[in-house]
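Removed: one protein chain of the complex. Kept in place: all other protein chains.
Each chain gets a letter, A, B and C, in the order it is written, and its residues are counted from 1.
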Amino acid sequence: MSITFFAFLAAFLIVTALTASEARDMLSAVIALSVFGILMAIIFVILQAPDVALTQAIINSGLVTSLFLVAYSQTRKRGDDPDRENDR
Amino acid sequence: MKSPRNLQRLGALALSLALGWWLWQGVTISPFQGITGPAARYIHGTARDTGAANVVAAILFDYRGFDTLGEASVIYTTVCGVALLFAKRRYRRSSHGLSFIVKRSMALLVPFILLYASSIIVMGHLSPGGGFQGGSVMATVTILFCVIYGSSFEAARVSPKVKETIESSGALLFVLIGLVGLVTGGAFLTNIAAGFPRGTMGQLFSGGTIPLLNIAVGMKVGAGLSTLFYSMVKILEDPTESSPPEV
Amino acid sequence: MNPVLAIVAPFLAAFTIPLFFVFRKRWIGSSIVLFGILSALLSLFVAAGGERAVVMGGWNPEVGITLVVDSLSTAFLILAALGFSASLSAATEAFGYGPWRFYVLFFLSWAATNGIILTGDLFNLFVFFEIFSVAAYLVVAYPPRSWQAIEAGFKYLIFGTVGALFLLIGIAYAFMATGQLNMAILARVLPRAPETTLSVVIGCLVVGLFIKSGTVPGHFWLPDAHSSAQTPVSALLSGVFVKVSLYALIRLTFLLFGNADGRVFFVLLLFGTVTLCLGHLMAFQQEDIKRLLAYSTVAQVGTIVIAIGCASAGGIAAAVYHAFNHMAAKMGLFLVAGVLAEDRASRDIAQMRGLFRHRPLFVLAFCLFAASIAGIPPLNGFMSKWFLLVAAAERGALIPAAAVVAGTVLSAAYYLRAITAFFSPAETEPPHLRPHPVTGAIVMLLALLGLVLALAPYIDPLREGLLAVGSDTSSGARYIGRVLQ
Partner (left out) sequence: MLPISYGTAIIVFCIGLYTILSKRNLFKTVIGLSLMEGGVLMLITSSGYVPGGVPALLPFAGGEPVNPLPHSFTLTAIVIGAADVALALAFIIKIHRRYGTVDIDKIRGLRG
């Protein structure tokens, strides 16, 4: 694995971290965090840690992102979710 | 209002940069001279000591199995706590789910996902994976159900009490396997020395207690994370909850 | 008695209570009581079993995870067993057996506490700290319908997680530099690490433990958490949880850095003094009795950190002795304050007039505990502060010693304010609310414990034990020898 590719991944990782930190829209920040998790899993594969990469991909980018989305959807104001309006 | 906020940001930035510089100074990169310390023992002794092919699984479930008990207990604590925070809510349909075609194809897909999860758990001592990963994949099935069928469906199929039972039994199984070692071998979580069969390396039935502990952790994590996700989805606005009690 | 039983017994309790809920609801109450007694007895048996080191899984100490019982962990095991059983009894009276999830969290935090005290492995210490903290955030947030408690729990969670990440990065640096994790082996090899790396390891571990224990830069969560939680939980937080982080601070500073870098003790003295002053000054301004007690806890944490910073056998003995005294007195104070606040349905000190005629025994116990914690001779708090002043004078740390003396005066002033309110006549008669027989009995037992502790310097076995804790821990050679024999 060439150093250049690794450096590119690392730079991209920092960019996603900054996006997750600075994005005004919370949904974009959460998606950036998910991409951050997947990039991290790729870096773990390059660092020869398949177990860690598998766990990182499943738990951090899958489960934690979905929990973030659940929390985000729960904390929006009542009424601005079209699904809920149809329910009543 | 504007300036103290900016001042705070500047302070935070300065603190973070100083911390980063300090941490960077502390990094030691010595030329590689071979692995030393306990790691060397893990690499060279795994085959003889445990019979497992995956060294990371051998460390997690045999050499440092006590850490894993603690780690699984963190999830257990979190699940119990989230259930405590969102106690006694009604179940509610969040949506009607997606279209018929998606539902049918999901029904076809679910057995395969469950099979994949079980294989990750059972083969944990042979290939990358194990109880945590497989349990999480199983919990993903809950999430898929919630997205595709709407949140009321999943509760009707697997009741929370069943999940609670699976989670606690997994935890108990882990401790009981540990206590077997205490009774026979003299130390908690003893594996081969307590009489568990080592088996042939690379076979499904090998590694002594490692597959058993993987299954215990898989039960605990799968049921736990599914309960966790579901507790957070099921809540809804509760009109009785407006007045904060005093003292 | 294998030390692991002290950790496994509360774990078993936490794992079986949900099964009882599913299958045999009627057994929950009795099982909680039985498991509580079992856990306390096993902890005490392990403490009484003498010094030993066992390795999980039958490996050698380098490869497996070691559990070590030495004099310091014996002392803290006894402290935890006393504190947890007192709090459990008070909780069964206050909540009943209905909220079984609360008891699951309670037993998990007990197991984690015993784990932190017994473990001899750095990463295992982090794992147990994490169980302990997660359980602590949640017992603070109990019951989930009290908003102050939820907010305090969340604040505690943010601070606690940042602290845990600093602990983890410190452990990562220690591992990077040496490749070892056993604390006894690290004590030997860590001083050979490069100086900057060593300073990062020390800095991160100390920052993490400061945040976890509530020393000044990370103390913001402590007053909220301790005052918003329910009474038995507040007593547990001040009595035991704070001490566990201080135990880790004593163990790590002396074992890992005692020989490597003496500057860490200067840092401890500095921050201990700041914490002490800030805690007393903030407590002086409070109108809410539980917040007053919580800020007083901050001040006492500062006192114990100063005692650790003295970097001598006498200092450690003073720290352990003061931890016991603070446990006995502050648990009692929180329990009494909870009962009195319930009677008046208010935690405002100004509202608490005339309670002496209403509950004379509780108020008298409050006076005894307050006098003890302020350091009125010849009570136990005075004794441990005396030990501390001697140790500080030997070290030449005169400013911290002066701060301790000034803090004594200040704390006497604010406790006197609360006591005056209790004894002054009331405009309205307090309503007679439910009696608290179990809490009353616990308060009496804690008062008795305080009196025994006041006599400790005159009872030979206890005094010798305290001094042995100091001399064993300050050098660390005995601990290392025990593990690597």
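The rule we apply is simple: contacts are C-beta pairs under 8 Å (C-beta built on N, C-alpha and C of every residue); 3 or more make two chains touch, one makes a residue touch a chain.
Computed from a predicted structure; not experimentally measured.
Taking every chain of the complex into account, the omitted one touches A, B, C.
Considering B:Leu60, B:Leu189 or B:Ala216, the position touching the chain not shown turns out to be B:Leu60 (whole complex).
Residues of subunit A in touch with the missing chain: 3, 6-7, 10, 13-14, 17-18, 20-21, 26, 29-30, 33, 36-37, 40, 43-44, 47-52, 55-56, 59-60, 63-64, 67-68, 70-72, 74-75, 77. Panel shows subunit B; residues 8-9, 11-13, 15-17, 19-20, 23-24, 27, 29, 32, 35, 38-39, 42-43, 46-47, 52-56, 59-60, 64, 67-68, 71-72, 74-75, 77-78, 81-82, 85-86, 127-128, 132, 201, 221, 228, 231-232, 235, 237-238, 241, 244 of it touch the chain omitted from the view. For subunit C, the list of residues touching the undisplayed chain reads 123, 127, 130, 134, 137-138, 141, 144, 147-148, 150-155, 157-158, 161-162, 164-165, 168-169, 172, 175-176, 220, 224, 228.
Just so it is clear, only the chains that are shown with their structure count from here on.
Centroids of subunit A and subunit B (each the mean of its C-alpha atoms) stand 19 Å apart.
With centres set at the average Cα position, the gap from subunit B to subunit C is 30 Å.
As a whole-number value, the distance joining the C-alpha centres of subunit A and subunit C reads 38 Å.
Within the complex formed with subunit A, the residues of subunit B that make contact are 54, 56-57, 93-95, 128-130, 132-133, 136-137, 139-140, 143, 225, 228-229, 232-233, 235, 237. Put simply, subunit A touches subunit B in their complex at residues 50-51, 53-55, 58-59, 62-63, 66-67, 70-71, 74, 78, 83-84, 87. Residues of subunit B that touch subunit C in their complex: 22-23, 25-28, 35-39, 41-42, 45, 62-67, 69-71, 73-74, 76-78, 80-81, 83-87, 161, 164-165, 167-169, 171-172, 175, 178-179, 181-182, 185-191, 193, 241, 244-247.
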